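A single protein chain has been omitted from the complex, and every remaining protein chain is retained in its original position.
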C-alpha cells in the first residue's frame, strides 16, 4: 500500500543535504509551509539556495533560516517585506547572494523545471537590468530573452487536503506557488491541514496529483494569522 | 453585465476568417467540440490550418472539413484513426500539408502560446526526424531542440459546465486539450453541456477561467457515443 | 515661471478618472498604491474583472472586518473578497494570463514615464541595494495596455514625464496612457498627447512642469 504520510517532522526532513536548492511555496503568509520551514531550521542543512517569492520577514521562518547563516543564496522577486531586517543586514554585509527574478519569470522557470523545459524565451525583462548578459532573440518581430528552468532538490508545500497517494488540494489564495513547486522538486514535502481518505478528493478537483509529492505531514494549524 | 453566451451557431462562428489557424481540442470523441466543428463547416472559412491530436475519422467533423477542401494544413501527432480515408486520400494526392508533432510537444507548444512563451527547448524528438532543421542546444549535458509556440486564431473547446463569464469545467477525460486550446487562441469558442449560474462553480474548481473564453454556446448532447 | 490658479486632482480623482475609462468586460490588474483605489470607483454593475498576481481572478471589494476570509489575499497582501464568478489558479497560470497577453489592462504607479512609453517603477538607482521587482516587469511587458497613475512631478517639482528615463527601466515602450494629478495624457507615436488637464491649468503651465514635449490631439 502506498502511504506517503510521515509521522514526524524528522521523517519529513530526512535526507535534505547541505548545498540543496530549496523551493519555498507561499505568498504572504497564505499557503506557506511554516511548519516545514521550522523543520528545516531544526534539521540543520546549510549552504542552501532558497527560491521563494520574498526574502523573509521578522526573525522567524525563512528570515530565521537566513539569520542562522544557513542560506548561501536567495532567488526571489521581492526581497522587501514588512520587516526585512534580517535579509537586508546579511545582504549589506555581503553574507548572502541575491538573484532578483521577476515574479512571473520565477513562476514560469519553476513550472518549466517540472515540465521538462530546460529553457524558454520570454518578453519579461527585455530592455531592463534583468536582461543583461542573457541571450536575446527576435521572434516574429518582438525581442525576447532566454531564461532557464529553476529546479528544486527539495520543495516545501502547504496543502489544504492530502490523501495517502499525495493528491493535494489548496484553499483559495493558498494555492499560489504550491502546485509548481511540487512539480519542480526532486523531493516534495507537504504539510497539510487535513488528511483525507483515498478517493475523498474528486478526480476532477485534484490540484496536485500525487506523482509530484513524496512526503505528507499532517499539520492542522487552522487559519493563517496574518502577514 | 458580461454575458459570453451566444444564442446561435451563427453567432458562435461569426468572423472566422479564411486562412485562420484553428486549434481543435478533444481526444478520441471525448471532450471534442463536434457541434462547433459542424458549425465551422457551415460557416465556410477555408484555407485553414487545423491543429488537433489527429486528422479526423470517417466522413464527419474534421474529416468532412478536410474533404470539402477547406483545410490547407494539418498539425497533429497521430493522423491515423479507425477510418482515416479522407486524410490519407488528400495527403497522397498532395492536397493537404501535414506537420507531424509529438503529442507532448504539440501540447506544450499550445500551452506556450497561451503563456507568452514564443519558443522553448525540449528533449522530445532529439535524434529523430522531428529534430531535422531545428536548433539544437546542449544544456547541463543533455541535448535539446527548440520548438515554437503554436497560436490559434480560433480555438474550439468542449466544456461540461460554463457560466456567463466563461468559466469552464470539464468532465473526466473530457479535459484533455481543452484548457490549453482555450489559453492559446485569440478567439475561444466553447460548446458546453451545461450552462450554470455565476458562482455555481466553486472558485477552487474552475478548470478554465473566463479570461480565456470569448463565446459560449449551449449544446447539451449528453454522453459521447463512441470513437 | 508664474502659476495661474489651478486645482490639481487629488488621489481619489486620479483613480476616478482612470476608473471611468475602463469598459465593462475588461480583465484588469491594478498595482499597489493609487491604482488599487481604481477598483473602488468602478460600480459593481459595470462588470470589470480584477486580477491579482497571486492567482485571483474576479476580486471584489475589501471585506467587512467581521467577514474576513483569511485565505483570500491579493498581491498587496490585503484581505479581499471574491465576486461570484471569481476563480483561483496557481502562480504560473496566473502569470500566463499576464505574460500571454490576456489582460486588457494593467494600471501601475511609476517613478518615470518616457514619451516613447518606457516605464521606470521599481528601482531609483542602478545600484539600489536589493531592489524588489515583484510582478511589475511581467505586467508592464505582458498586458495589452499599460496605464500609469502617478503624480506629475516629484515633491521637489522634478517632472516624472521625461524624454528618457534616468531610473532603471521596468519595460520598454509599453505605457499607453498616464493619469497624473495635473493631466491625462496618451502616449502616441508623436509622444505625450494631452487629453485633459486639472481645472484652471493651461497647456503652457503644464508644459512648464513637464520635461517631455507635450502635444495636443491631432
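First chain written, first letter: the chains are A, B and C, and each begins at residue 1.
Note that contacts are C-beta pairs under 8 Å (C-beta built on N, C-alpha and C of every residue); 3 or more make two chains touch, one makes a residue touch a chain.
Since the model is a prediction, treat every value here as computed from it, not as a measurement.
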> Considering the complete complex, which visible chains touch the unshown chain?
Replying inline: A, B
> In the complete assembly, which of B:17, B:59 or B:80 touches the absent chain?
Replying inline: B:80
> Out of B:2, B:60 or B:130, which touches the unshown chain?
Replying inline: B:130
> What is the set of subunit B residues that contact the non-displayed chain in the whole complex?
Replying inline: 27-28, 30-31, 54-55, 77-80, 87-88, 91-92, 98, 100-105, 107-108, 110-111, 122-130, 170-180, 207, 223-225, 227
>> Using the document's contact rule, name the residues of subunit A that touch the chain not shown here.
In response: 1-2, 113-117, 163-165, 167, 183, 198-199, 201, 203-204, 206, 209-212
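In this text, only the chains that are shown with their structure count from here on.
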>> Edges wherever two chains touch, nodes for the chains themselves; is that graph a line, a ring, a star, complete, or other here?
In response: complete
> Among the chains, which one keeps its Cα centre farthest from the Cα centre of subunit A?
Replying inline: B
>> Could you work out how far the Cα centre of subunit A sits from that of subunit B, in whole Å?
In response: 32
> How far is the middle of subunit A from the middle of subunit C, if each middle is the mean of its Cα atoms, in Å?
Replying inline: 29
> For subunit B, what residues touch not just one other chain but two or more?
Replying inline: 115-117, 203-204
>> If a residue has to touch 2 or more other chains to count, which residues of subunit C qualify?
In response: 82, 88-89, 92, 95-96, 98-99, 142
